[in-house]
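Of the protein chains in this complex, all but one are displayed in their positions.
Just so it is clear, A and B label the chains in written order, and each chain counts residues from 1 on its own.
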Amino acid sequence: MRSVHKLSVALAAAATLVLAACSGSGGDASANGPVTLTWWHNRTTEPMKTIWQQIADDFHKTHQDVSFTIEPLQNEQFQTKMPLALQGNTPPDIFQQWGGGSLKSQLSSGKIADITQASSSWVGPLGQSAKGWQVDGKQYGVPYQMHAVGFWYRKDLFATAGVTSPPSTLDELNAAVAKLKAAKLVPIAVGGKDRWPDAFYFNYFAIRQCSVDALKKAVEKTELADPCFTKAGENLKTFLDTKPFQDGFVGTPAQQGAGSSAGMLANGQAAMELQGDWNPDVMQALSEDKQLDSKVGWFPFPSVPGGQGDPKAVLGGGDGFSCTSRAAKACADFLGYLVGEEVQKKLAATGSGLPVHPAAVASLKTETHKQIAEYTANAPHLQFYLDIAFPTNVGQALNDAIANFFAGQGGPDTIVQSVTKAAAGNK
Amino acid sequence: MSRRNGVGYLAAFAVIGITVVPLLFVILGGFRTTAQINRAPAGLPGPWVWDNYIEVLGSPYFWRLLGNSALIAVVATTLAVGFGSMAAFALSRYAFRGREAFYTLFTLGLLFPLGVATLPLYLWLRQLGLLENPLGVALPEAAFSLPITIVILRPFMNAIPIELEDAALLDGTAKLGFFWRILLPLSRPALATVSVLAFVSSWNFFLLPLLVFNDSTNFTLPLGVAMFQSEHSQDTAKILAFTALSMIPALTFFVLAERRMVGGLTGSVKG
Partner (left out) sequence: MSTATSARPLTAPSSHAPRAGGTPRRSRTRTRLELALLLAPGLVLFVGFVLVPIGVATFYSLYSWNGFGPLTDFVGLDNYVDAFSGDVFQGAIAHNLIIAALTIIVQLPLSISLALLLNRKLRGRTFLRMVVFAPYVLSEAVTAVIWLLMLQPGGFVDQVLRGAGLGWAVQQWLADPKIVLYSLFVVITWKYIGFGVILLLAGLQGIPAELREAAALDGASSWQATRHVVLPLLGPTIRVWIFLAVIGSLQLFDLVWIMTLGGPANASTTMATYLIDHGFKRYEFGFGSAVAVILFIICFTFALLYQRFALRRDTDGALTRAVN
């Protein structure tokens, strides 16, 4: 889950250098009899912790032979323990799954269940959302909620600077930046220290510049060979040259403290931020402003002239679950229940992400979230964050190259080459 | 006191003054609201808010973590200093073949980034059935503290005059008796130092408890702070209060040990 990018995540990821498993598992492995599913999720905080428990209880009521041992793990703890667990004999039966390249890596453990068959009856309504959890056309998990990236902006600061409507083209965005600057405001905040917020910009310039086919091919072949990616880098360069960001943005954290990019937006110190749908929660935690929800608005990344990309394509990702093979059938049934209309409505009401079931959109908490959900649902193409779509090592190398680019090092070609180099195993 | 000296001390006081500022930031931050901190990171509490501290102190969870941390730190420190001083004694006051090889072996532990070794270590702990067990954290922590304990203690023990040992042996004291009754008491300042170092490193150790404990009732304070951080998302003030309070036991240990550091050798040993 993107919104809980915690600092210690990677430190904890370091801890995965072990061959063994650590799983408290329950139940017998028989396919048909009663089974107890061990469920690892990363929602240690309320309200989601209780909601998952309730959902498990509800499922048990209608499926008496399936019961649960739920182990909520802190995000960093989860990332540490999951690889260990997949090495051992008793991995959890259901576990948090972000899809993309890391799912691909996990497959080499041989423990993740192919649920293509088991999910065929209910995966339909998910549409293209489910694709991020497929590898070679097989379904290895499903998302229970999606995320989308776009511009969050302060309505009050836009008004101060005389920006009357949210920009819909790059030119309008540049004009808004100029107006905000003229009003002595910081036009855009970005959490450059964490690198992934920088990557959103390159991702979106690529999505606007490249055809859907070019994007798909890039992910498939793990390369940014199409010239549109270089062009995207050049567009990004032009945009960076307008100096739209706060001072010292390469050292600013994305979510930590009031000085973070989210904090700046929350406290009116910046007018825009390109961030995920989770941003209101992050901002609310960094501000005492109870009216914050009404002060911020959302608009999609503007269209870029001359690009072959669809101006309505959206960048995003999601939170999901995978099953391991021991109790794959029961697990898949449960996942089907999770993405069903009833549970999806419940999840949507929490406002922690976008529902994967279209019928649940109406249950979203705020109008802004409904707007995002609608935009995402109508998007002709949902592009997974490139760093997640690529194998983990390649994705990180790409983010590094983009962050260096933001810091003034390298050019569009360096970004393109970073992927090729990392894919070839070069450091 | 010469002027030069005076200037030196003035500078030292200035350094202490600067040192204290970030600490005050933590402690005073606990008396503010997060909004106050966000508005003016450098400001003073206004008004003073007691809720953060009261809430943390009133939570049984905090005390539970404190107990866990204290238990682990005490066990780890006792083992590290106990075994470390025994080994340092053997390595400093006995002559035997392979002595330096043993010493080198212990020193190697200092040279490897332990974060990496923590991870295969997890395998062992699982096989030994030490997961979810305070010993699963305390034993490795003691082991990690051994090298520095020995590196500091060995020269210290070496320095204690041989005449003392000869006199003791002539009096009929066994060599181990000399270790226990004379050498250890004389090594008090160094022992206090290594105890503090072992205690503090145990107190702040994060990665290993993270691996060993799944059950949050077994957590140590650093894990608690991390969890606290994610649960109270960005309630900086409460996190600062939690942090300030979790520093106290380690500081108390330091103050207690500090008394031992003073006047250990002075006066009692003259060459």
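Everything that follows uses one rule, which is that contacts are C-beta pairs under 8 Å (C-beta built on N, C-alpha and C of every residue); 3 or more make two chains touch, one makes a residue touch a chain.
If you're wondering where the values come from, they're calculated on a predicted model, not measured in any experiment.
Every visible chain touched by the undisplayed chain in the complete complex is listed here: A, B. Across B:V49, B:V74 or B:V225, the single residue that touches the chain missing here is B:V225. Residue-wise, the contact with the chain that is not shown comes from A:G251, picked out of A:P227, A:G251, A:P305 or A:P380. Chain A meets the missing chain through residues 7-8, 10-11, 13-17, 19, 83, 86-87, 102, 105-110, 192-195, 246-253, 256-257, 259, 392-393, 396-397, 400, 403-404, 406-409, 425-427.
Summarising the interface, chain B meets the missing chain with residues 1-2, 4-5, 8-9, 11-13, 15-16, 18-20, 22-23, 25-26, 37, 41-42, 79, 82-84, 86-87, 89-96, 100-121, 123-124, 139-140, 142-144, 146-148, 150-152, 154-156, 158-159, 161-163, 165, 169, 175-176, 189-190, 192-193, 196-197, 200, 203-204, 206, 222, 225-226, 236, 239, 243, 247, 250-251, 254-255, 258-259, 261-267, 269-271.
Just so it is clear, only the chains that are shown with their structure count from here on.
Chain A and chain B have Cα centroids separated by 40 Å. Per the touch definition, chain A reaches chain B in the complex via residues 4, 6, 8, 11-12, 14-20, 22, 24, 44-45, 71, 73-77, 80-81, 84, 255-259, 263, 267, 281-282, 285-288.
On the chain B side of its complex with chain A, the touching residues are 33-35, 37-38, 41, 115-116, 118-120, 122-123, 126, 131, 206-207, 210-211, 214, 226-227, 230-231, 233-236.
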